[in-house]
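Note that one protein chain is taken out, while the other chains of the complex remain in position.
Think of it as A and B in the order they're written, each chain with its own count starting at 1.
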Amino acid sequence: MSYDPAAESVSIARLKPSYGLFINGDFTVPSAHDAFVTLNPATEAPLANVAQGSGADVDRAVKAARKAYDTVWSKTTGAERSKYLFRIARLIQERSRELAVVETLDNGKPIRESRDVDIPLAAAHFFYYAGWADKLDYAGYGANPRPLGVAGQIIPWNFPLLMAAWKLAPALAAGNTCVLKPAETTPLSALVLAEIIQQAGLPDGVVNIVTGDGSTGAALVDHPDVNKIAFTGSTEVGRLIQQRVATTQKHLTLELGGKGANIVFEDAPVDEMIEGIIDGIFFNQGHVCCAGSRLLVQESVADEVLRRLIRRVDQLRVGDPLDKNTDVGAINSAAQLARIKELTEYGEVEGATRYTSTCVLPDKGYWFAPTVFADVAQSHRIAREEIFGPVLSVLTFRTPEEAVAKANNTNYGLACGVWSEKGSRTLWVAERLRAGVIWANTYNRFDPTSPFGGVRESGFGREGGRHGLEAYLNV
Amino acid sequence: MCQVSTAPLRLVTSDDRGVQLPADTTRPVVESETALKAMLSGLSGVDSVGAEARAAKLATRSLKKSTKLWALDLAISMVDLTTLEGGDTHGRVTSLCTKAMHPDASDPSVPSVAAVCVYPDLVAHARSVLGASGVKVASVATAFPSGRASLKVKLLDVRDALDAGADEIDMVIDRGAFLSGRVGQVFDEIVAVKDACGAAHLKVILETGELVTYDNVRRASWIGMLGGANFIKTSTGKVGVSSTLPTALVMLEAVRDFAESTGSLVGVKVAGGIRSSKDALRYLVVVNETTGSAWLTPDRFRFGASSLLNDLLMQRLKQRRGAYVRPDEFSGD
Partner (left out) sequence: MSKSRVDVRKTYKLLINGAFPRSESGRSYEVTSAKGAFLANVAQGSRKDVRDAVVAARGAQSKWWSQSAYNRGQVIYRLAEMAESRREELAEHVALCEGLSKKESRSSVSRSIDRVVWYAGWTDKVAQILGSSNPVAGPFFNFSVPVPSGVVGVIADQESSLEAFLDAVFAPICVGNTVVVIASEQRPTPAVLLGEMTATSDFPGGVLNIVTGITGEIAPTLAQHEDVDGLDLGGLDEAFETELAVSAAGSIKRVLRSGHDDPASLRRLRAFVETSTVWHTIGQ
């Protein structure tokens, strides 16, 4: 039984040949000189020209945000802000198919994921925070908590639209205005979101979107008239940003990297656990900060789990992201692919046993076959460094205490998984895991009501839930 | 006591990447109810959220064009065309059997179904209509659907059906015994019925709607397979909850595990509530991605259904004609 390619249609994306910046409610006319090309990583074909935001562009955007804050948005009641956010949520739902295709083209993730996870969650975030806008008094931060002002927000390429929603929705609900800097390799869905923001009638300058590379982000971080910086990306860059922001009065939240431990006990529900391991590391091609990139399996069942895992890995369908049957899509960029290859090659050098999926990879585009390393030791680089790709490192443990110690033996602390049918043990382990998110008998579940974020070098601050408002209030 | 095989593994087919059978088939031996209970409680639990999520994800697989055509024909060939009504008559059975052999009067390329499924006292008539057509006669037995009768009566029921010419027996397990923990009794009854069947194929109906939990479905599946079932079957179709995709998934996982530990390949029949081609194709996807293509044959997978057949025929015709067709294109029965 073979599945025919069931490709989603590209024309739904309605891509333009070039996009300008979205500042003060309008799209700038894109200039020929200050542009870069965004590619489809599955084919390496160019998708569109996108403006490279300069320092001057960032300045204009911040000025627009400041003016909007001072003259309009800070005078807009919570109830009114709420209605704008509800409008945006609805528009995302209306244009969901278009957004899903755009996201898949620009990012490389399977259309099934953009359609069933990314876009619906993005709409849900706007819905959720819309409801908070006029209830801030009840959020637990005292009466009449005030916004911070202008928020500079820098988002990564792994969940482009969803990360934009995670940043904009709470910031706007709390009364801030925003300048958003999408990732260099995935600007398109944010630009469609800009159209949606126009359609929603949001006042000019409340949201500004400035595309560009790392220098654009740096300009935003350093801009003196920004009150708040929110960054999601690597720990390496997060560190630099924190250092720069420390010399100012700006507020800061960071959501950084991770090396999540997916802990499997011998009494785990076996078939669902295998799916959970797969979901944990191959969902979104492993481009997930909270990925379960380390499997810690109880030694008594390690062989059996590995056998079932390898079999399941081989069933993963890797290929055209627009094909509705694809499970694993393309790696987002040549640079990321090179990083994944480098670390995986090192894994072999270190002496781990490598299993690579027998899937056939397309000729063009950036692809990496799902890979599992067994016999990994805690000291191996592939057990300690974030690969950010479809590569799983398997280690064993003997007792719950050892599992916890190994899971915590990292400077990161974003997410972990625990698989067991024994509730008391699951909770015992969860209490001791140093992580901001712990999934029990499941993995990679997200919800706007559920606070997400890390401890230690995975960052600070939470997105989602009541806790997500704290980042955007002066409390 | 059923032992997990320690023999080296080999793949069923090289592109299957599915079930890895042991080199030798081992005959599992269940020594006592105590041993059986221990074995069953040693089986992994099923997390219902995870199982349902997996089934839902498999349901998003999209089949287009040629695969769909092939899958529709395959599904037709897997149907056990069923009538199990108090008001069944010879006339009804005649209609059913005729349709079973030639589902679409205007198109001889449509495959015949796998079997017809009737009550024991209509087996003889069904046999006479079907003749040597290749369509099997399956009979429900063992005080179907409730199973509430003595073993003596249930075995008589089976013999009656076999004497009348049934090729396959669809028995029901004793759910009362199962739910009260008398798994040894459940097992013994299956063994006795299998014994009575001789060469005839035995399908063991678990009645998953009454078992309720997936853990129970998994355990009952193993009891059925250990007892000698050729097929394990979801439902009688006579209670509120019949076959669901996650239930079938759990049963197929059990079948896969059983095959890997004993080398025996047991079939799965889903019955009750499967009315549309969309549903049927989803089940085939679940089979494909759980046990693999070796189970994509009427010898190992069946649909117990009645109205499903017409929907399969309609979809088949639509694919060929390119337009939606009227239900009246096909015979009602």
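Simple rule for what comes next: contacts are C-beta pairs under 8 Å (C-beta built on N, C-alpha and C of every residue); 3 or more make two chains touch, one makes a residue touch a chain.
Just so it is clear, the structure is predicted and the values come from calculations on it, not from any experiment.
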For the chain that was dropped from the view, give me its touching partners among the shown chains. A, B
Check the options A:233, A:400 or A:453 and report the residue that touches the missing chain. A:453
It is residues of chain A that touch the chain not shown, namely 124, 140-142, 235, 238-239, 242-243, 245-247, 249, 254, 256, 411, 423, 426-427, 430, 433, 435-442, 445, 447, 449-453, 455-460, 462, 465-467, 470, 475
On chain B, what residues meet the omitted chain? 47-50, 52, 212-215
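By our rule, only the chains that are shown with their structure count from here on.
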Note: chain B sits from chain A at a C-alpha centroid distance in Å of 43
For the chain B and chain A complex, residues of the former touching the latter: 9, 17-18, 20, 44-47, 49-51, 53-54, 60-67, 70-71, 250, 253, 284-285, 288-289, 293, 296
Contact residues on chain A for chain B in the complex? 1-6, 112, 116, 267-273, 275-276, 307, 311, 314-315, 324-325, 358, 421, 441-442
